[in-house]
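We show some of the complex, not the whole, and keep each chain where it was.
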Amino acid sequence: MPEPLSTKPRGAPKRQSFFRRHRIRDPRPPAQSPGSLVHIGERHEEDVHFHIIDYDSIEANELRTHSIEKCLDFEIVESPTWIRVIGLHDVEKLARLLEKRGVHPLIQEDVLNTNQRPKIEQIGDTLFAVIKVLVPSSPPERGFHVESLSILLSKHLVITFHESDSDLYDPVLKRLHDGHGRLRNSGSDYLFWAILDAVVDHYFIVLNQVEDEIERLDSLLMGGSKDKDFDPRDLHGLKQDIFQLYRLIRPVRELVGGLSKIDTTLITPATHIFLRDLYDHAIHAIEITENLRETVNSLRDYQTNAVSLRMNEIMKVLTSFATIFLPLTFLAGVYGMNFTHMPELAWRWGYPALWGVFSLVALAMFLFFRRKKWL
Amino acid sequence: MPEPLSTKPRGAPKRQSFFRRHRIRDPRPPAQSPGSLVHIGERHEEDVHFHIIDYDSIEANELRTHSIEKCLDFEIVESPTWIRVIGLHDVEKLARLLEKRGVHPLIQEDVLNTNQRPKIEQIGDTLFAVIKVLVPSSPPERGFHVESLSILLSKHLVITFHESDSDLYDPVLKRLHDGHGRLRNSGSDYLFWAILDAVVDHYFIVLNQVEDEIERLDSLLMGGSKDKDFDPRDLHGLKQDIFQLYRLIRPVRELVGGLSKIDTTLITPATHIFLRDLYDHAIHAIEITENLRETVNSLRDYQTNAVSLRMNEIMKVLTSFATIFLPLTFLAGVYGMNFTHMPELAWRWGYPALWGVFSLVALAMFLFFRRKKWL
Amino acid sequence: MPEPLSTKPRGAPKRQSFFRRHRIRDPRPPAQSPGSLVHIGERHEEDVHFHIIDYDSIEANELRTHSIEKCLDFEIVESPTWIRVIGLHDVEKLARLLEKRGVHPLIQEDVLNTNQRPKIEQIGDTLFAVIKVLVPSSPPERGFHVESLSILLSKHLVITFHESDSDLYDPVLKRLHDGHGRLRNSGSDYLFWAILDAVVDHYFIVLNQVEDEIERLDSLLMGGSKDKDFDPRDLHGLKQDIFQLYRLIRPVRELVGGLSKIDTTLITPATHIFLRDLYDHAIHAIEITENLRETVNSLRDYQTNAVSLRMNEIMKVLTSFATIFLPLTFLAGVYGMNFTHMPELAWRWGYPALWGVFSLVALAMFLFFRRKKWL
């Protein structure tokens, strides 16, 4: 399983932003012939396995198996079926499944490439969507990791390709089992919506965590100059993370917006209203991200400014002390000189008088700095 | 009642921007089946109650009740009726009302979600609008709080859902009672406009307060370097607040603009000209907000610059003093040495001559810094 | 008369930007019934008065009066007529005039609201335009003030509403009197253009003044570090002013551009070519403003940078002096110690030798800083 990260509480000696982990590096040699399937992404330990749910308004049957044969043998009937493929690294198995369902070679490639950016495409009577999933770590861990989810929608079938198993889809599965609500009584297009909706809903959980982290930094900064606690690297890392989130979430608007423009009979009018609602959520998520970005930028500005102000304060103290003691030290030096003829040295009240001069000079300086508001 | 905030005069030890209060946190578990109504927002003390006004050009009848039954029994006739629902936390009551009026499940959800972003939607013969209300605190308190207002417009009925009771709509209610003016003689679409107009008019009151606050900071900054009075956190907080205002006000343009594009018979041509005027007001509010934003950014720039300039001034004083006294102190040190053979020490006029040297060095330094404009 | 401001030569203890004067504050209570006319703007001393010019290619008749009756009695015939209303605070008089000419209530409201943003609107057979006028102060005063100008154009009539009397329109009036040129021989649409053209032409005069002010600041900054003369508040104020100018001038593009799109017979094809020329001027004014904005931003950057560089210079001097004298003073201190056994003190050439050491150390330091380009 990909290691969780990003909005972790500080303490780790070196901050790990998820950007650095999700490299653009692409192990596939360039200029390959299309259709030569290669899995691009991290290799997970677990075996590829399949989770098949066939349901209608009366009952829901479920099958979990590691055998590709069982999966291929599964007969697609009139009732909607959801095939979840968990794990993408066993190229051979996936190739057989994709081949059997008649998927275009370029889409086969996209399914295996976890760096594929979010998009929606219609090829023939199949809709193909890629979306990024933000999987929150299970508490008490904080943070999240990013996965790619590919969805194929055809008449009675939804196939989803997951990088790893996660409980993100549990509510959808539960609604399939429970049997009340709209899900069991609707077609595969509604299931398609329900999966996308679950993904987008989890964006808000992650954004919430990021907001918590911003609030932590904000209160550290506002609370004063506890240098020991505030680490500017946190701000830098957070800024990076938010930019990455923005990059992942932004294409979802076009994706969902594109769904309503695609001229297809796969999506029924009844589902369209739910997609419009999903579109609203996507825009909301984008706006929150922009918001967080603005906030973190403003925090950075504030911090830069605070650093300058603190420097000012330090300089004032230094300057005041130095300029008060420099003339005093000079005077003391003068009367430490060994000239033979220094009449003041012999005066009876010379020494106390000098202390008077010391006090006067210091007081004058002090008042001067007071008026300048330096002390 | 939500606590007032934002443009409060400084004095509070920790600034409370409304951004931090209006969390994106969403108590609803993710991926719920749509239609499972949950109230998202702060729970207010008071009971949910209903305020029903039925009016025509001849008379206006009013009913205030806490009983959902009375509200449901209210018969909608040909004359326009305004049902104000105050308080959103009693989900059960609201569900019964919304059910009775045949509202789509997704819209039911939106009504209860006070984080819903401003939007306009037409479903069947009903218009549904969500707008953010900036409720100014009652004087002498300054500040404001943000509420969500949902409006349902159908043929002879306007239903509004308020988070709390406020006197923001009093002028509209007064015009309904007084009976002169256009309001009593027009249909529900004109009432719909009148409510939106009241909301947008209050934006200007809040923007006025923000402008006052900017002016306060501006005069603090321009008036000189009274560090004790100016708190950079105020500027930071103000910047955040203005950004939030912008985010809340901006969608109103699309909302009102969208109204004129919607193909509906609900809105009469006579009302369209008023909507165009409202559109103008919305754009004006947005421009003012952009303006405030630019101003506060410019202030921040000025302040950063002022900090640097002050540092410069401090450094000049330090440098001048140090460079004047360093050579003098050195000289005094020299003649404080205990060498057996130091002819100057025995000179008759050595001591006064040294004072002459001291003066010359100091004067030369002083003139040097004068020429450099440091003193 | 509104007090002049903005690009005034420095010297005023507190800079007055016109932004602060033109408050968004709106004395009208919110959510008023439309049509309840209130004058929004500053109340001027002078009485409202009317200036009526009726002209054709043969003669031009002029009438100046304070009496609303005379104005109402004025009969509109086939020849073009220009009614100038000077002063907007006598709501009753204006209401009667507007009522008589059959102006829509919302437009009546806009005429009286001097905060109305520039716009063009066609209602029935009337064109209504609002534009901001920059009235330069009469020399030797520099600066300008902002006024709102509302223009109503119908078949044979142009009505203009001025906040105050100014000589801005004198050239147009002179051309009306003189009788040569196109103006007397054309219809009211050409007069409409001539008025707008006079307004836009005056933008350039104001922009010229702003440019002069920028040039003054630029030469102050470039000429060196005469801190006494350059006041960073001037730069801040100028930036604000330019942004305000931009905000006022920018909508003129849409206004004039909108004129050519409006489907109206009020504007003859012969006049359209003049409007296109006016459009060019508007764009030119906008570009100049953007230009000034960029320039003032670049100046600010330069100034910030210059402050840093000066600080650097100061630090170098301080550092050089301190590091030269610190070791010398230490050495002098050493030989001022009173140890019983300090052989150097008794040496015959100890004292001169120490001066040699002093010189060597100082020289080494000096050369070191020379190589580092600090001195």
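Odds and ends about this structure:
Read from first to last, the chains carry the letters A, B and C; within each, the first residue is number 1.
Everything below uses one rule, namely that contacts are C-beta pairs under 8 Å (C-beta built on N, C-alpha and C of every residue); 3 or more make two chains touch, one makes a residue touch a chain.
The structure presented is a predicted model; accordingly, all values stated were derived computationally and were not measured.
Counting every copy of the one repeated chain, the full complex in this structure comes to 5, with 3 of them shown.
The criterion applied here is as follows: only the chains that are shown with their structure count from here on.
The fewest steps needed to get from chain A to chain C, moving only between touching chains, is 2. The most distant chain from chain C, with centres taken as the mean of CA atoms, is A.
Chain B has its Cα centroid nearest to the centroid of all protein Cα atoms in the structure.
Counting the residue numbers that touch the partner chain, chain A and chain B have less than half of them in common.
Taking CA atoms, the transformation carrying chain B onto chain C includes a rotation by 70°, reported to the nearest 5. Chain A and chain C have centres, each the mean of its CA atoms, that are 44 Å apart. With centres taken as mean Cα positions, chain B sits 27 Å from chain A.
In chain C, 336 are the positions where the chain touches two or more neighbouring chains simultaneously. In the complex of the two chains, the chain B residues touching chain C come out as 169, 171-172, 175, 181-183, 194, 197-198, 201-202, 204-205, 207-208, 211, 215, 218, 222-223, 273-274, 277, 280, 283-284, 287-288, 291, 294-295, 298-299, 301-302, 304-306, 308-309, 311-312, 315-316, 318-319, 322-323, 326-327, 329-330, 333-334, 336-342, 373-374. On the side of chain C, the complex with chain B involves touching residues 14-15, 19-20, 23-26, 29-36, 104, 106, 115, 117, 119, 123, 225-228, 232-233, 236, 239-240, 243, 247, 300, 303-304, 307-308, 310-311, 314-315, 317-318, 321-322, 325-326, 328-329, 332-333, 335-338, 342, 344-351, 354.
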